[in-house]
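As you look at this complex, bear in mind that one protein chain is not there, while each of the others sits in place.
For subunit A:
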Amino acid sequence: MPDTGIEVRDLHKEFPVRDRGLFGPRTTKTAVNGLDLDIPAGRITGLLGLNGAGKTTTIKILATLLRPTSGTVRVDDLDSVADARAVRRRINLIAGGERMVYTRMTGRENLWYFGQLYDVPKRELRARIDELLSLVGLTQAADTMVERYSRGMTQRLAIARGLINDPAYLLLDEPTLGLDAPIARDLRRVVARLAAEGTGVLLTSHYLAEVEELCAHVYVIADGRHLAAGSPAELKTATGSLGTVRVTVPQVPPAVAEVATRFGATRTPADGGGEILTLRSPDHMAGPLAAAIVGAGGAITALEIKEASLEDAILALTDGTVPGPVVLA
């Protein structure tokens, strides 16, 4: 079967909604509105947007949990509606907010059960279970009932469950939600390794640093619509996301105040006396600003530079500062 990736074309999803009670007028809510996505094998693709943007609905459609109202989803050229069972063999979903494992079974029993549901060959299943338990650091707790697991352990088991069928495409919906930092870091390493080995990954996460670290390509959506696409660096550049320079000065003589005005810096009182001049700019303005302050006879007690982040880019896109859609690649 060709690894053509997941191709989403003109995807729409509407949900029926009753406005008032059981017998109120029935309307529809549009959750996804004309999305096009490409999730190739061997790449981690991000799907970002604010709450209610349509990310989880999109992932549920890709996972065959929901049917699109219109549009198509093809996984390695298989239609996700007509060939749903074949698609399910090639994908898996890990959702951070849902348990997805049985608490009155051990970790090993859970993986065995899902191995049966995915029809993993018997001769491979035992070895794969051991491998996955090791991968998520649960070898020692393999035969402990899940109800005795911590939240992080349960989440790690859910991740192992999502890998039981060795999926060609992995859908990750907030996979590190509730995980301790070291475990989240280990998961990121696992995801990066899977992608390097050829697995296509779609990742949604509110931890944008995670997305920035992992994703080669990011889609930004709002109200179910496509806003932008590109690499994290391209998105930051295209949205003109602003870096921040904060200069702490012990006092602000008129010449320094004039410099602040000229550069468009804001002035706020500093905790230990003096003032903080804050400048948000897409360019690297720390040097010129500092030089101007010193040139105007001012002194500098602290200088802080913060690079533009993906978060700034997403906020710029979703709050309408930058008109979309911005398609970079």
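As a working rule, a contact is a pair of C-beta atoms (placed from the backbone, for glycine too) under 8 Å apart; a residue touches a chain by one contact, two chains touch by 3 or more; residues count from 1.
In this section, contacts and distances are computed from a predicted model.
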Would you kindly match the missing chain to its UniProt protein name, picking from "Protein AaeX", "ABC transporter permease", "Insulinase family protein" or "Betaine-aldehyde dehydrogenase"?
"ABC transporter permease"
Chain not shown: contacting residue from A:V101, A:L203 or A:A286:
A:V101
Missing-chain contact among A:L117, A:A209, A:A255 or A:A302 belongs to A:L117
Where the complex has a chain not shown, which of A:L11, A:I44 or A:L66 is the residue touching it?
A:L66
So which of A:R161, A:R188, A:H217 or A:R246 would be touching the chain we can't see?
A:R161
In the whole complex, not just what's shown, which of A:I91, A:A184 or A:A222 touches the removed chain?
A:I91
In subunit A, positions touching the absent partner:
15-16, 31, 56-57, 60, 63-67, 85-86, 88-89, 91-93, 95, 98-105, 109, 112-114, 116-119, 145, 161
